[in-house]
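Of the protein chains in this complex, one is absent; all others appear in place.
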Amino acid sequence: MKFQVSSELAYQVYYPSTLLINIHALRLPGQTIIEETFTIDPYIRVEELISAEYENRFIRLEAEEGTHIRVSYTAVVDTMYKEVERAQLEAVPVGQLDGNVLPYLFPSRYCQSDKLGRMAYKKFGHIGNVYEKVMAIIDWIYENIEYAGGTTNSQTSAYDTITERAGVCRDFAHLAIALCRALTIPARYFTGYSYKLKPSDFHACFEAYIGGQWLIFDATRLAPLNGLVKIANGRDAADASIASIFGNVSLTYMSVSCLSLEENFVAFTHQDYYNKGLALCTV
Amino acid sequence: MKFQVSSELAYQVYYPSTLLINIHALRLPGQTIIEETFTIDPYIRVEELISAEYENRFIRLEAEEGTHIRVSYTAVVDTMYKEVERAQLEAVPVGQLDGNVLPYLFPSRYCQSDKLGRMAYKKFGHIGNVYEKVMAIIDWIYENIEYAGGTTNSQTSAYDTITERAGVCRDFAHLAIALCRALTIPARYFTGYSYKLKPSDFHACFEAYIGGQWLIFDATRLAPLNGLVKIANGRDAADASIASIFGNVSLTYMSVSCLSLEENFVAFTHQDYYNKGLALCTV
Amino acid sequence: MKFQVSSELAYQVYYPSTLLINIHALRLPGQTIIEETFTIDPYIRVEELISAEYENRFIRLEAEEGTHIRVSYTAVVDTMYKEVERAQLEAVPVGQLDGNVLPYLFPSRYCQSDKLGRMAYKKFGHIGNVYEKVMAIIDWIYENIEYAGGTTNSQTSAYDTITERAGVCRDFAHLAIALCRALTIPARYFTGYSYKLKPSDFHACFEAYIGGQWLIFDATRLAPLNGLVKIANGRDAADASIASIFGNVSLTYMSVSCLSLEENFVAFTHQDYYNKGLALCTV
Partner (left out) sequence: MKFQVSSELAYQVYYPSTLLINIHALRLPGQTIIEETFTIDPYIRVEELISAEYENRFIRLEAEEGTHIRVSYTAVVDTMYKEVERAQLEAVPVGQLDGNVLPYLFPSRYCQSDKLGRMAYKKFGHIGNVYEKVMAIIDWIYENIEYAGGTTNSQTSAYDTITERAGVCRDFAHLAIALCRALTIPARYFTGYSYKLKPSDFHACFEAYIGGQWLIFDATRLAPLNGLVKIANGRDAADASIASIFGNVSLTYMSVSCLSLEENFVAFTHQDYYNKGLALCTV
């Protein structure tokens, strides 16, 4: 499925600063970048970095004091999702997990799974099937956490949200990840462009490792799952934030869009989850 | 109903210290102290204090460095509880609450009701009747919080317990109080001697203000409600701890007991709650 | 010293609500109310309440759905402060504190002194004199906490501020109180009108019990201490907030002022503290 994604960020720079900007679509077997353009105005030399596990492409740039910079990214991306039958969605025992999946079992900055063990077990421990456990988690979050802008900030974590019961997509994802890990289900943070997200913005959701693959889930129900174009994975937002600033700048403008370039888009919605899982193709 | 209550605390004193000991049964209209003895060995002059609102009697004593002191209290107390019909148990609107009840609507050290608003409202807000709300709160706590010694300490608060899901009577009471206040139901902490509590110890539970009176509730279901002899009320354990130490002493021994002096004790149990409330008589 | 204080609050009422409004100047031996006017537009019947310990006067009003109400208070208040020589400012041992002072030794919602013990002792424990301890506390807060609007909210407590190092007058007071109590110095929250505070607003600071009296302190250094007109005392902001809302209203307007009615006002500033303490007269 082809999407045209684009984003634009503008910053006022008060002091010489280094920015790590994480808005490029990832190159993955199931996500082909057909074309992409990245520009900075005024021109600054930038460097593209790829993290060790290929779960993250980002650019690093040095911004001079007193400048106003504008970063733009546009890409045409072809994504291939596969639907996975429920019958194949069994848990992978810890003893058989790939070494590179294991880190996603441990607690992280915004996903304190070590503090949620009793609660997760009490609420979801009785559910036998792992896929149903994750579904129960996201349904519970959807029903119990109020989606409300302005109620949280960049320091809000799953431990706050589980009690304060409000947040945005980032908080929904963090809480879901923490609950999964508390139940020994590997889970990782996902940021991306999202088709039909309203209002248009970057989106955050998560992937859980089930049946030998990373299935995508979204507790917010705000957009179709197969309309996502992946920017990054990480343990949580500490690894995969859109922009990390070292210095002193302020964001003065942001726009994000994601358009479908094909006419036959059939949304894979929350309802479809109940029948089958969804994952980016891996070959 | 007559009870013989007694407690004994021993302390090793490492440094000149002031102790506030809060183990005396309260003198109340519904709780008559027939006889009581308080001794300290070796003898130290002590002072008895009563707090401004009569919700607390305690003794203050100065312990000298290097001593080992033993504090003993015994009393025969006659308590009169009344059962209150469900029909009388309507909420008192904030606009009609007595001024001295209002403080029990506000958050306190261990009962951060201000942080539990959304959660309380989501879980219990749909219940129309105030008595049923409180019953739903204590049933939920009983079912979701594990009673487990050693999981919490003197700094543990309702905000911790709501997520960590384990604790002792103090934690059960704090969480219940916080949830009540979050729903605009006045609630206060209660410490006392408790008949049939196993193992024998001081007990903590709480009272909620419904239908113009302070009804007693206990989310732990550990002992009959009408076997309680009240020691103190407070906003939470910060106001009503058994002992407050200023200096450096260690507790070397503690025993607590509560015996019935009558044969016809009929326990008012958790099951009875569903039919009628219980309160200490106030006249 | 005579001051004219006034405040005006307006609320849009979305749902039938009860408001507790705490903007009246207290009647105290050292604070005489020469005249005062309180109006509500449109007229609603209100009730004036005084808390048990006389540390709080407030009005309770019932606001109807769909109304817009405007609450105005004006008073001429004569305050008498006394300066206290340093020589008289010795600590009162816990063993000699009045019973009604003891509650101000315990932790409260926003002043978790029980969590700050080691830190307070390490930083201030070596200072022998109690007055110097409190001075060291407020100097340390002034130097280490950034006064910055918008960094905190109504849930922020001393435990947050000690690490996050930013806040407003309320947060400065909470942190100072928590540190005092951690060192066994009784301390209570103070709200008031404040002459020469810029921008004009309600102010919060605190009192510590030293030498047998409640001395006033302000870690913000924003206004002269002897220009304060007391509205309320409390353990912290949970007891003494300007307005407590039960229902659903939004604040649409607020103005506060405090003018001197005499010409010879001589500010008692932070610098004067180092020489002598200040307290409202108590006879």
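Points to keep in mind about this one:
The first chain written gets the first letter, and so on, giving A, B and C; residue counts start at 1 in each chain.
Going forward, contacts are C-beta pairs under 8 Å (C-beta built on N, C-alpha and C of every residue); 3 or more make two chains touch, one makes a residue touch a chain.
Nothing here was measured: the structure is a model prediction, and the numbers come from that model.
Taking every chain of the complex into account, the chain not shown here touches A, C. Of the listed positions A:Ile34, A:Ile50 or A:Cys281, the one in contact with the omitted chain in the full complex is A:Ile50. Of the options A:Ala10, A:Ile40, A:Ala136 or A:Ala238, the residue whose C-beta touches the omitted chain is A:Ala238. Set against the missing chain, the residues C:Tyr159, C:Phe190 or C:Phe246 yield one that touches it, C:Tyr159. Although one chain is not drawn, its touching partners on chain C can still be listed: residues 115-116, 118-119, 122, 144, 146, 159, 162-166.
Residues touching the missing chain, restricted to chain A, are 18, 20, 49-53, 60, 62, 93-95, 99-100, 102-103, 105-109, 112, 114-115, 154-155, 184, 238-239, 244, 246 (touch as defined at the top).
What we mean here is this: only the chains that are shown with their structure count from here on.
Taken together, the touching pairs link the chains end to end in a line with two free ends. In this entry, chain A maps onto chain B through a rotation of 180 degrees when their C-alpha atoms are superposed, rounded to the nearest 5. Averaged C-alpha coordinates put the centre of chain B at 30 Å from the centre of chain C. Centre-to-centre, using mean CA coordinates, chain A is 45 Å away from chain C.
For chain B, the set of residues that touch two or more other chains comprises 115.
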